[in-house]
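A single structure is presented below for examination.
A protein chain is absent from this complex, but the other protein chains hold their places.
Moving on, here comes chain A:
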Amino acid sequence: MSVTVETHAHDDHGHHHHKETFVTKYIFSQDHKMIAKQYLITGSIMGVIGILMSLIFRMQLAWPEKPNVIFEALLGKWAPGGVMDADIYLALVTIHGTIMVFFVLTAGLSGTFSNLLIPLQIGARDMASGFLNMVSYWLFFLSSVIMVLSLFVEAGPAAAGWTIYPPLSALPMAQGGSGAGMTLWLVSMAIFIASSLLGSLNYIVTVINLRTKGMSMTRLPLTIWAFFVTAIIGTVSFPVLLSAALLLIMDRSFGTSFFLSDIFIQGEVLHYQGGSPVLFEHLFWFLGHPEVYIVLLPALGITSEVIATNSRKPIFGYRAMVASILAIAFLSTIVWGHHMFVSGMNPFLGSVFTFTTLLIAIPSAVKAFNYITTLWKGNLQLNPAMLFSIGLVSTFITGGLTGIILGDSALDINVHDTYFVVAHFHLVMGISALYGMFAGIYHWFPKLFGRMLNKNLGYLHFWVTAISAYGVFFPMHFIGMAGLPRRYYTNTAFPLFDDLADVNVVITIFALIGGVFQLVFIYNFIHSIFYGKKPSQNPWRSNTLEWTTPVKHIHGNWPGEIPTVYRWSYDYSKPGHDEDFVPQNVPLKEGEEELQH
C-alpha cells in the first residue's frame, strides 16, 4: 500500500520533492508533520524537567528541614548538607509553573497538535507558511534553551512566582533570583511570545484559507475549531504580556517607573516614582487568564474528537460545542480581574469581574454535559486515548466546580492564594490539559510516528496517573480552606498548621507515585517509535481526513488529489450505512441527507 502511494507521490507531485538532506528533513524542516514532532519532543523534555521540579518541592513540603540526599545530589550548592535553601524553593515553583504552563501545555500541546492536525484535518498540503512555521519552532527551541540555562546562573533562577509580580521581580536586591535569572526569564519569554504569535497567525490563516473543497466551517472537526479559536485568543492576549515584559525590562534596566513607586529597600530609597504594580497585574492577567483557555481549549478539542470516535457516536450538540468554544473565548478576555480581587483595585471592578467570571460556568457546563451525553448509548471503545479523554472530563468537572468559589469575590477573600487555588487550577487546567495531551499522543501516535503505542502500558499509565492526580489535588482543597498559603517554603513556622503536616505527606506520596509512573509512558513512547506495532491506515476507524493519508509521511500529505469533503466529521453509526463510520470524503448516498447541524 505505502509503496504504491510513494510512486503516486512522484507521479503527481514530483515538484514537491526537492532534494532532502538530513538538515532540511530533521532539523530545519518546513514540513508541518516534522515540526509537530519537534514540538512534541521539545515540549516533552521540558515536561520532564517541570514535573521533576514539582517532585523535588513536594518532598520539601512533606519532609521540611530534613536533610535529603536527593536534594543534595540534584540541587548542589542550593541544598547545603541536603537541606533545601528557601530561595531555590521559590525558584523551583516559579520555573515549574512557567515551564508547565507555557513550554509544555502551550507550545507542547498546541504546537504539536495544531501543526499536525490543522493541515491534515482540513485537507491542506501544509501550513500557509512553512517557513514561518519553522521559524516559530526554532524560536520556541531557543526560548526553551534560554529558560533551561537560566537555572544555572550564579544568583539563582527567577523566583518571583510564575506571575513575576514587580517589585519583587524588578529589584535584584529583593531576591537573588531577580538578577540575571529574571533577565533570562524575560528574554526567554519574549522570544517564546514571538514564537507563539508566528504559530498562531499561521494557524488562523491556514484554517481560513486552505480548507479543501467542501470543508465548510460547519463541517470542521471540533479539534480544528478549538485550535483556530485558541490561536485567535493567543494573538489577542500574548502581545499584552509582551508589552508587560518589555516595560518590566525597562524598569529593571533603564530606570523607568512603569510598575514601581516609593520603594525603600536595604537601607536606601530608590528613585522610582509614580508607577504601580497593579498595572503590571492587569497586563499580566490580560494574558494570564486567556492563557488558561489557550491551554485548555486544544485539550477539549482533542477530547471531542477522541470521545466521538471511540464512542462510535456523533459528538452531541456540535453547534452548541462550537458556540461554547466561542463564548469561552470571548468571556476569557474579560475576566482577568478575578485574579486581583484583593490587589487593591476598586472593589466595584471586583463586582464586574465576579459577574463575567461566573458566566464562564455556563458554556463550560454545556461542554461537560455534551461529553457525557455523547457517551450515552454509545459503543465505547476504551482505548487509552479514550480513558484519558474521560479522565479529562472528570478532572475538568471537579476542578471547574471550585471555580464558582474562587470566582466569587466575597469568597475569594479568604481562599485567595491558598492551596485551594493550587488545587483548583491544577485540576481544571493542569491535569485536564495534560490528559488532553496524553489523549492526543495515544490517539495520533500512529499518525505521528507510523507506529502504535502499547495499549496495556497505556492502561497502566492512565490508571496510576488518574489515581495519583486525585490523590494529590483533592486533599489540597482542604488544606487551602484551612488557610494554608501557597508558596511557603515550609509550614513549620506556624504551629497553627501543624495538624496539616500529615496531609502534605499524603499529597507528596501520591505525587511521587504519579511522577515515577510517567516512566512507563516514556518507555512506551520511545520503545514504540522504533518497535511499535505497525498500524493500518485508519486504526481507530475514524472519519476525519488525516486517516486518508498514507501511514508513511510524504510531502504534501496526499499522494494524489486532495480529497473533497461531503459531510461533517461525526457520521458515526449513521443509520443506512454498513460500517459504523463514514469518512468525510465519502459522498452522500442517494437519498441520504446531511444532518442539519
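In this section, contacts are C-beta pairs under 8 Å (C-beta built on N, C-alpha and C of every residue); 3 or more make two chains touch, one makes a residue touch a chain; residues count from 1.
We adopt the following convention: contacts and distances are computed from a predicted model.
Participant: Missing chain, UniProt name, options "Cytochrome c oxidase subunit 2", "MFS transporter", "Aldehyde dehydrogenase family protein" or "4Fe-4S dicluster domain-containing protein": which is it?
Facilitator: Options "Cytochrome c oxidase subunit 2", "MFS transporter", "Aldehyde dehydrogenase family protein" or "4Fe-4S dicluster domain-containing protein" considered; the missing chain's recorded name is "Cytochrome c oxidase subunit 2".
Participant: Out of A:Ala155, A:Leu411 or A:Val586, point to the residue that touches the absent chain in the complete complex.
Facilitator: That would be A:Leu411, which touches the missing chain.
Participant: Sort through A:Val145, A:Leu246, A:Leu519 or A:Leu588 and give me the one touching the missing partner chain.
Facilitator: A:Leu519
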